[in-house]
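Shown here: the complex without one of its protein chains, the others still in place.
Chain nomenclature is as follows: A, B, C, D, E and F, assigned in order of appearance, with residue numbering initiated at 1 for each chain independently.
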Amino acid sequence: MADEISTLMINNRDKDVLLRLRNDKTIHGTLKEFDIHMNLTLENAEDITDETPVKLNTILLRGDNILLISLPKE
Amino acid sequence: MADEISTLMINNRDKDVLLRLRNDKTIHGTLKEFDIHMNLTLENAEDITDETPVKLNTILLRGDNILLISLPKE
Amino acid sequence: MADEISTLMINNRDKDVLLRLRNDKTIHGTLKEFDIHMNLTLENAEDITDETPVKLNTILLRGDNILLISLPKE
Amino acid sequence: MADEISTLMINNRDKDVLLRLRNDKTIHGTLKEFDIHMNLTLENAEDITDETPVKLNTILLRGDNILLISLPKE
Amino acid sequence: MADEISTLMINNRDKDVLLRLRNDKTIHGTLKEFDIHMNLTLENAEDITDETPVKLNTILLRGDNILLISLPKE
Amino acid sequence: MADEISTLMINNRDKDVLLRLRNDKTIHGTLKEFDIHMNLTLENAEDITDETPVKLNTILLRGDNILLISLPKE
Partner (left out) sequence: MADEISTLMINNRDKDVLLRLRNDKTIHGTLKEFDIHMNLTLENAEDITDETPVKLNTILLRGDNILLISLPKE
């Protein structure tokens, strides 16, 4: 068992991820940094919840808002 | 008493599990990694809440969203 | 005062318990394992909220969803 | 100042208490055990929210669901 | 800066306080004991949310339900 | 980086502050004491959410209800 599963995310740095949030929003972007709380930074982030994406550019997202992260295929 | 019941999940690695979430969604997939917060990774994950499943592929799901995990029969 | 009241549950291992959850669901099953967070495993679990029970088989339920546990008479 | 106010409950062991819960339910029963999280066990517990009481017998109730406990007069 | 502001409450022991709760209820009573979580006991407590007060007598109230406490003038 | 940003509040003791709460209420008063949880005491506090202010006098407000504090200009 990994001490903290967030360490798994290290394989996904610089890759595109899809975040489903607890408020039912969906965010897409390139994973850059993260910490053990799953706080993370994304580059080229977009809110793609609705049909027209909303550009968010570089964001720092608090991990406690995350439902799940779709990781890229290795 | 197990120190942390999440250690029980070690018997279910690589097995198919069903997750009921606190937001009433149901997710199905193959359990890979997990930590003491019940943060976990699933492969071949699908959101099977509605009649038409939605493919999520490999996901990292935050444990605090989980209501219960249906474990496979040993 | 017990250090952690969850230790009281040790007398109820292998007995049938009834769980009332914070989301107003009722789950019935045989108590197997548990930890200090009241995370617990049930065998032969059923969601008996509605008239027709839904079989859940072996489940791991996160303790923070529990309102109360009806314990069997000793 | 008491280190943990839950120690005050020790005077009320084996006495009848009334619990108001955060979900607006009212539970009545005889206080037996408790811990510093206000997790507690009641015997002869009844849900008296509605006019017709619902017997719960012996219950273990998670303290984080409690709004307040009406203590018996000393 | 006080280590824990709850120590300020020590000046208000045996005085009448008014509690506004997070669930919009208002409770009135005489402050007796409290701890660092703002768990507190009131004597002669009354729920004065509605026009007709509801007597609660001696209560132990969990601090995490409190919005604010109106303290008496010194 | 300050160890705890609440130490910044020390410059604002005895000054008038405006609190926006998570429940959409707005409270105005003179900041007196506070701790690292942002629990704070206000003198001459008023609930100014509605057009007619409601006098609260001296209050102790739990920090976890705060959205933001408008600080006075230095």
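The criterion applied here is as follows: contacts are C-beta pairs under 8 Å (C-beta built on N, C-alpha and C of every residue); 3 or more make two chains touch, one makes a residue touch a chain.
Owing to the predicted nature of the structure, the values given are computational and were not obtained by experimental measurement.
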Displayed partners of the chain not shown (whole complex): A, F
Absent chain, residues of chain F that touch it: 1-6, 8-9, 22, 38, 63-64, 66-74
Hidden partner interface residues of chain A, rising order: 6-7, 10, 21, 23, 27, 33-37, 39-41, 56-62, 64-65
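The criterion applied here is as follows: only the chains that are shown with their structure count from here on.
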Any chain in contact with chain A as well as chain B: none
Interface sides of chain D and chain E: same vs different residues, half threshold: different
Rounded Å distance between chain B and chain C, as computed from the means of their C-alpha atoms: 19
Euclidean distance of C-alpha centroids - chain A vs chain D, Å: 42
Residue list for chain A, restricted to those that touch at least two other chains: none
Touch-based graph of the chains, sorted into line, ring, star, complete or other: line
